[in-house]
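Just one protein chain is left out here, and the rest sit where they should.
This part shows chain A:
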Amino acid sequence: MTPFLDVFCTQTDRHNVFYPLLRQIMNKDSQMRAAINQKLIEMGERERLKELLRAKLVECGWRDQLKAHCKDVIREKGLEHVTVEDLVTEVTPKGRALVPDSVKKELLQRIRAFLAQHATL
């Protein structure tokens, strides 16, 4: 149990006060997010964005940079013993940081345009 829940110590407190409150706070937000994510997928826009990102990252050399970093990680951990978790923990933060600004801006712009068209408030 999370420490937060200790504030509402009795079972009835939790069910009568905490969960409904949480549901109300989360509801509108998460509903809207869920609806937008669903629209992104259904209209194929998420797939298109993924492909666009992949193409741009290959073009700007991000992929090769990160692959070189992977080689270092593998040489460090040993070829036989490297696991997916090792790679993910070492590579993902660096990957996120290495995305060039132009690529990031373009993607954000496209997502904003999609939301402006399809988000209902």
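Just so we're on the same page, a residue touches a chain if its C-beta (ideal position, glycine included) is under 8 Å from a C-beta of that chain, and two chains touch if they have at least 3 such contacts; residues count from 1.
In the analysis below, contacts and distances are computed from a predicted model.
This complex has a chain not shown, and the name its UniProt record holds, of "Ataxin-7-like protein 3", "Septin", "Proteasome subunit beta" or "TECT1 protein", is "Ataxin-7-like protein 3".
Counting the whole complex, the residues of chain A in touch with the unshown chain are 29, 32-33, 36-37, 40, 46, 49-50, 53-54, 57, 63, 66-67, 70-71, 74, 79, 82-84, 87-88, 91-92, 95-96, 99, 104-105, 107-109, 111-113, 115-116, 119, 121.
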